[in-house]
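Only one protein chain is missing from this complex, and each of the others stays in its spot.
On to chain A.
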Amino acid sequence: MAKDIRNRNVNGTSSNFFSSQNSSMTTKKLVIKNLKSSILTPPADYFDKIWPLLKQALEAILNGRNSPTNEEQLYRHIDHLCTTTSTNEAINSQPSLLYENLKGVFDDHIQTLLPTLLSDINDSNGYLRVLNSIWNDHLVRSILIRQLFIVLDRTYVLHAAVPNIWELNQDLFRRYIMQNSIISNRCVNGLLKLIEQERRGETIDRTLMKNLIRMLIDLHLYKKDFEPLFLQSTEELYHNEGRTLIQTLELSQYLSHVERRLHEEQLRIKNYIDQSTKLQLIHIVENNLIANHIKQMLSKSFDTLIDENRLSSVAVMYDLFLRTGPLGINDLREAFGNYIKVHGRVLVIDVDKDDKMVDELLEFKEKLDHFVHECFHSNEKFGNILKDSFEFFINQRSNKPAELIAKAVDARLRTGNKEATEEELEKILDKLLILFRFIHGKDVFEAFYKKDLAKRLLVGKSASVDAEKSMLLKLKQECGNIFTSKLEGMFKDIELSKDIMTAFEQYLHGHKAPENIGMSVCVLTMGFWPTYPTVTAILPPEFCRLQEIFTTFYLSKHTGRKLQWQYTLDHCLLKGWLKQKAVKEFHVSLYQALVLLLFNQQNDVTYKDIHEQTKIVEPELKRTLQSLACGKIRLLNKKPMSKDVNSDDLFSLNTSFEHKLIRIKINQVQLKETPEENSSTTERVVQDRHCQIDAAIVRIMKTRKTLSHAQLMAEVFSQLKFLLSTSVVKIRIESLIEREYMKRSAESANVYEYVA
């Protein structure tokens, strides 16, 4: 009908409008009707007729031959058989009959495969190949048959609760072949043998492996038959391998071996083992090769790895341990910390190596930093253990490291330090500062730093004011205002002295200037600077006059003060007419000047006379004479010639003195630290610490009123940062009891009471 209307619309032009209106008014519907099934209902014995044909074809396919009947025809028969519906029960049951018969054929066929697979094939590899080819044939043929019987699959199988043809085929294969314990064992053992061969380094047929494992997976036998045995054999292998190799191999070799094994197993998964086994497999390898041996690896030769700077091995170690979880990493971290403590202590503790200590510490630190960055991927926890361990060992020796770090800084900041540009200098100062950060007794550092800074500033040996200021700033950032306030005061004094000197020069213009002698003076504020011993010496008149002029000037500007000259820090420029024309200038210390000026009057002077006429204190005078007569630059001759100055030596001017420079510095002796200076600096720190201990004890007692000895000790130790011994604290307590800050309790000698 619809077709008619369309035809009319196309042909009839004028009636177009009318007719379409008309048709919409009668509302015609499109109706889809079922496809007409073939009119022929198959006869009741249709199945019996076609089955022999089908069976013949099936057997042909199953045996790998071409079907004798045309497959198209067979397909139509099956189609006909399956799609016909009828009231006749016999006809309706035909598909199920077909299915059952099909099953029977499969069943029979698969059983014919058994003898081959049960026969003796000694070579397990050959056996696997046979199995593989049977499986492959089975697959190809199953597919062909499924295609042929696809109508059965889509009609009967859909409604009846039976497996489809493909599954049926697989089920049968599984049941008869792979669930046969002999075949299954031979197959699985064969596979395991191949894997073992590959693990030994031989090449195997990976495609064969892959196919058969695929087969096991397809037949749902992988998890049951293969995987447990595979994992078990893996476990056994690596368990033994781990135990023997950790004994025989060197650690770095062992580590790379483990790395290689892991890589191989991962490849194995990629190549043929199923992904689902990955976690378990890798876990087994990690457990047996790494986790079980962590302690042994660390105790065995971890230290040697670090000693020998084997960054790559340690990096591998870290990566491997990281796989096994936090425990291994913790152990590694501890081992790293212990290494630092043990080896660092060696650097610090040896008295004979003091001059190299700081350099070695810097080197050690740099090396360890390298490990943290390169091997431990800058893991924060490793950075922390590095710091903690450094702090631990560097404080194992009290005071000396702090002193030596201060001196190292001094050496870098002095003039004549040619090693560095400004940037390099900054860098090395930063590094030294890092070491300084680990030191508990910062007061020792401060004392020595201050002493050296004073010399640099006063004797004019500071390499650069900028570097000095930047170091000061660093210390300030590190330790706060109070720590550096005195150091800043020193800089302030130097600035102030410059102002004073400009004023002084103007002042000199108005007064009679002493015969062309230049003069500059640094005026120090007592509290900022290290305390210097007051020494006396007899000065020649020109010196006295200069000092007087300056003192008068200074006191006129600042009332209520007095000036004390520090002879050990004074230095002079001397002009010497050696021969006819050779004029030289010498930078000398005041003491050196005093000695040299004596030779204007006499040619030969004995030690005793020098001592008599200058009154320089004994050790200083000896040092001064030594610097003039026994150093590199010899202005004086000494009789007898020797390295040490004795009290009956005779001195004379070295008239044959020659030097290529005009201006010569021989006052380095002033910069050198004398043993007395060193001990007095340390002594002062000790005194300061006594005061701090006293203060801490009094503070604690004031809050607690009564406290047992043990408790008091514990509190004191927790409050004070520097290393202190119990005996010192005990002495301080005794002293405080004596001074009546506290007393022993009347009831118990072990309890103290605060005295208000």
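To be clear about the criterion, a contact is a pair of C-beta atoms (placed from the backbone, for glycine too) under 8 Å apart; a residue touches a chain by one contact, two chains touch by 3 or more; residues count from 1.
Heads up, the rule we're going with is that contacts and distances are computed from a predicted model.
Entry comment: the absent subunit's protein name, as recorded by UniProt, is "Anaphase-promoting complex subunit 11", drawn from "DNA 5'-3' helicase", "Anaphase-promoting complex subunit 11", "Rab GTPase ypt31" or "AP-2 complex subunit alpha".
The missing chain, though absent from the display, is touched by one residue of A:509, A:575 or A:660; that residue is A:575. Within the whole complex, the absent chain has one touching residue among A:115, A:201 or A:527, and that is A:527. When the full complex is taken into account, the listed residue touching the unshown chain is A:547, out of A:233, A:338, A:547 or A:626. In the complete complex, the hidden chain is touched by one of A:27, A:119, A:181 or A:655, namely A:655. Listed here are the chain A residues that touch the chain not shown: 458, 460, 485, 489, 492, 516-529, 532, 540, 542-543, 546-547, 550, 554, 558-566, 569-579, 585, 593, 596-597, 599-600, 653, 655.
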